[in-house]
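Structure in structure tokens, see below.
In this view, the complex is presented without one of its protein chains, the others remaining in place.
Letters A, B and C mark the chains in the order given here, with residues in each chain numbered from 1 onward.
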Amino acid sequence: MVRIGILGASGYIGGELLRLLLQHPEVEVTAASSRRYAGEYVFRVHPNLRGMTELQFSPNDASKVIAGSDLVFAALPHGESVKIVPQIADAGLRVVDLSADFRLSDRGQYPNWYGYDHPRADLLEKFVYSIPEINREKVKGATLVSSPGCMAITAILALAPLLKEKSLGIDRDHIIVDAKVGSSGAGGKPSLATHFSERFNVVRPYKPAGHRHSAEVEQVLEAMAGEKVKVSMSAHAVNMVRGILVTSHVFTAGAVKPIDVWKAYRSMYTGSYFVRLVRDKNGPFRLPDPKLVIGSNFCDVGFEIEERTGRLVALSATDNLVKGAAGNAIQSMNLMLGFDEKTGLAMAPLHPV
Amino acid sequence: MVRIGILGASGYIGGELLRLLLQHPEVEVTAASSRRYAGEYVFRVHPNLRGMTELQFSPNDASKVIAGSDLVFAALPHGESVKIVPQIADAGLRVVDLSADFRLSDRGQYPNWYGYDHPRADLLEKFVYSIPEINREKVKGATLVSSPGCMAITAILALAPLLKEKSLGIDRDHIIVDAKVGSSGAGGKPSLATHFSERFNVVRPYKPAGHRHSAEVEQVLEAMAGEKVKVSMSAHAVNMVRGILVTSHVFTAGAVKPIDVWKAYRSMYTGSYFVRLVRDKNGPFRLPDPKLVIGSNFCDVGFEIEERTGRLVALSATDNLVKGAAGNAIQSMNLMLGFDEKTGLAMAPLHPV
Amino acid sequence: MVRIGILGASGYIGGELLRLLLQHPEVEVTAASSRRYAGEYVFRVHPNLRGMTELQFSPNDASKVIAGSDLVFAALPHGESVKIVPQIADAGLRVVDLSADFRLSDRGQYPNWYGYDHPRADLLEKFVYSIPEINREKVKGATLVSSPGCMAITAILALAPLLKEKSLGIDRDHIIVDAKVGSSGAGGKPSLATHFSERFNVVRPYKPAGHRHSAEVEQVLEAMAGEKVKVSMSAHAVNMVRGILVTSHVFTAGAVKPIDVWKAYRSMYTGSYFVRLVRDKNGPFRLPDPKLVIGSNFCDVGFEIEERTGRLVALSATDNLVKGAAGNAIQSMNLMLGFDEKTGLAMAPLHPV
Partner (left out) sequence: MVRIGILGASGYIGGELLRLLLQHPEVEVTAASSRRYAGEYVFRVHPNLRGMTELQFSPNDASKVIAGSDLVFAALPHGESVKIVPQIADAGLRVVDLSADFRLSDRGQYPNWYGYDHPRADLLEKFVYSIPEINREKVKGATLVSSPGCMAITAILALAPLLKEKSLGIDRDHIIVDAKVGSSGAGGKPSLATHFSERFNVVRPYKPAGHRHSAEVEQVLEAMAGEKVKVSMSAHAVNMVRGILVTSHVFTAGAVKPIDVWKAYRSMYTGSYFVRLVRDKNGPFRLPDPKLVIGSNFCDVGFEIEERTGRLVALSATDNLVKGAAGNAIQSMNLMLGFDEKTGLAMAPLHPV
């Protein structure tokens, strides 16, 4: 059994890592750290796990985690991860980091988007930004992996094949990413904005411009296109806990047919179990909807074409805590450790829920 | 008291007309028709009105409605209204039509968007497409009025001032209207798509391209711009009953400052009680959100600028059954009849709800 | 215009008093106090009121409120009201208190239920516990009024007529009050328990035994029955913001017929506009449901009889912020000031919402 440590295990992403890893057949969770809840039983904070584990939170102490683990997941806030993960990486352990601290390969981007100078440009080069459906082989060989933001991965899985396929003629200056997200993406800290009476029933445009995930989306799309790309992202909070729908509006140089778009998606995703192409003729399930992936590691991708305006609307849906976070991280771990990438992740979504 | 007839009074828009008109101080509802529920008490279908009216539904019989009314609201489905409203108009009664059948002034558009040849081009010329905040004077003089679709009016109130203000340099080819709507806009007819277990928790892209409301939005925006405009609309069903948020993504020729956008909005909306400009510095209420207009005739409008990508994000929120339908229709009626436009409509939104 | 002061105007009940009183034709709000938000615009805290008032919160300063008001609503927390209200009462102003501090006439109950010794037993005698449908005449003559708790008034309106009608033979030892309440009843203060991700989708038994509202319900029911009554109350938080359903399970000595129960209800509520008796033969609206009273001052009451077990199930539904709090308080004010009790309160519920 591979020994797993989790840093920042009391947040929602930490809880999801625990839920999935406690049932993973090839690993054993040896440490789950939390600054705030050190000493507390895990199931008091993650009540779903009551009766399933007697684990207690340990402090966020790198040296202890290093001693007891073979691979470490870091689910710490941005700016915190960069303070502790280098020590673990330097000790030679495998790391899967779920913060933004190792996602951008260009050190110069950190002051702009995250407000700090990155202290370890050398590590930025070594971390692989992991979306197995896009760069599976690189992940297999990696010891240090950075897992994307939930909106970013959802947008990228819909857009990367379109940007890669030059014949579609995607206008790289007018790429709109309009995201609708559940509350769990915002974490577990109470505030007026998350107070139930204020948060219920909203469609709240909480970040209509300047969203940080734009940076990682552009980084990947530029790699696909081989050219500069501008991504215009807007994020809205909607009335649910789990799930993201990303509606990507792009424009094509000329007329585009469904078969052309299909080809772009299939050429990238054939053999990728966790991306489902969804485009039925009719019915309420004919296009991606986060409701239909809840609890699973699937990303559903679909599209529609509007000839009249030259627009291609790409749609993608994930459970933000699974494929949008913990699931993609564990899928990456599976590849790093030589397991089948589906190990411990092949559960079906719940429906209805 | 002005005598009011309502055709199609058993639907959700009909119910909202009843809720508002039964409490309007200057009018009296003399007929509420319904093909399906003729003879039934109104409060059996609109249970909120129990104890407030002993009215019964009458059949959809134009001649009877004509005999007993001074002004008629038609809340019939598209394609049905056009069969009965001409008779009422020809009889010289005032009409406020809430269907799409008299919204487009260009007869040639009906086959494209609604699949039928319009039989009365003469009436299309006479009907005023009414958004009082935009064409109040024309509505005052009208006897025949067409009230906009809920997504259309919400989008138009955010976009019209921007297109009118030429100095903003809005790119007329890349106007994205991404709408998030509650279930009540889809009406009261049960189906698998509206079955609670299937509809709860969705972010369902039910019309990502080709939405019919595009036509009316383009019609108004072209009048504002004095030039051709292309509107790319996508509609999503979200997990709530009432409310619409429209996120409009547009691009500007050069750099634009907040003060410039403010000016455009103020020059159009100063003096218009029902449009509220919402752009606070912080807090969960700093931008429009349908939660904050529920039960009222307000349309909240706000915006953000993304310099990096040259994007202006305009946000607008309405209660789709009030300012998005019955409220705007009654506001139009108030103007047609010479009342203050706020009469019977100045109720505050509910909060929290 | 009667001048109205509101103490504790920044909470949800304070907001609802403002929403209703700003539109009340006979009064004028001259002060809205808040310890926390003194100096802030009211519409920053109650965003629904944006554009409807330029009022700012004042400090909770009794002497200033006394100087500028004819009648004061106190919407302060339990234990706070008792510190400031006596001063206002002693100054001879009319008071409507919405806390529990003046609800129980027996001073001896305060240590048990609220954990403090009541300092002003003399005032407890003078305050009228006001449910106009039950003691309208007493309220008319009162200058000091205490308005019930939201669960209490909802339960009482279903149970009082049953206890009063001796021929029904209600078993006074087995009265179960099972309440299901929206989040707004718990106020506006964020916590882990009210954090959206934790509060959404719950049916949380937050007070299954020992609920404080038991005391006021027993007080009223004992007055009705003329004998000791034991009320067993349980409160559950459900997935909505507004509304309460109370399911009261009682047992009858012998067989009871619907007509007998009807009579009990009608003999108490005939002429009371705000109580609607709801018991249709079929359809989804056949029994009380808080969804159908949202935004209104109605309390819907209905029942079913289970012969096999000798049980009578009484059902009652209110909007907890209106008839459950601010609406009932304003209805009481109307009576105290000699207005029609419906003044400013006759708005229809929203449907659907």
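General remarks:
In this section, a contact is a pair of C-beta atoms (placed from the backbone, for glycine too) under 8 Å apart; a residue touches a chain by one contact, two chains touch by 3 or more.
All values reported here derive from a predicted model rather than from experimental measurement.
Shown chains touched by the missing chain in the whole complex: A, B, C.
Residue in contact with the omitted chain (choice from B:60, B:201, B:297 or B:316): B:201.
Listed residues C:38, C:91, C:202 or C:277: the one in touch with the omitted chain is C:202. Within the set A:3, A:120 or A:276, the residue that contacts the chain not displayed is A:276.
The hidden chain makes contact, of the residues B:130, B:183 or B:297, with B:183. Taking the complete complex into account, residues 173-174, 176, 178, 180, 192-193, 197-205, 208-210, 230-232, 234, 236, 238-240, 243, 245, 247, 249, 251, 283-284, 287-291, 294, 304-306, 308-309, 311, 313, 315, 317, 352-353 of chain C touch the chain not shown. Even with one chain removed from view, chain A keeps its contact list with that chain: residues 12, 15, 19, 22-23, 44, 46-52, 183-184, 241-242, 273, 276, 278, 280, 283, 285, 292-296, 298, 300, 346-353. Seen from chain B, the chain kept out of the figure touches residues 12, 183-184, 186, 188-192, 194-201, 240-241.
As a working rule, only the chains that are shown with their structure count from here on.
One inter-chain figure worth recording: chain A and chain C are separated by 47 Å, centre to centre, where each centre is the mean of the chain's CA atoms.
Separation between the centroids of chain B and chain C, computed from CA atoms only, is 36 Å. The set of chain B residues that touch two or more partner chains comprises 283, 294, 352-353.
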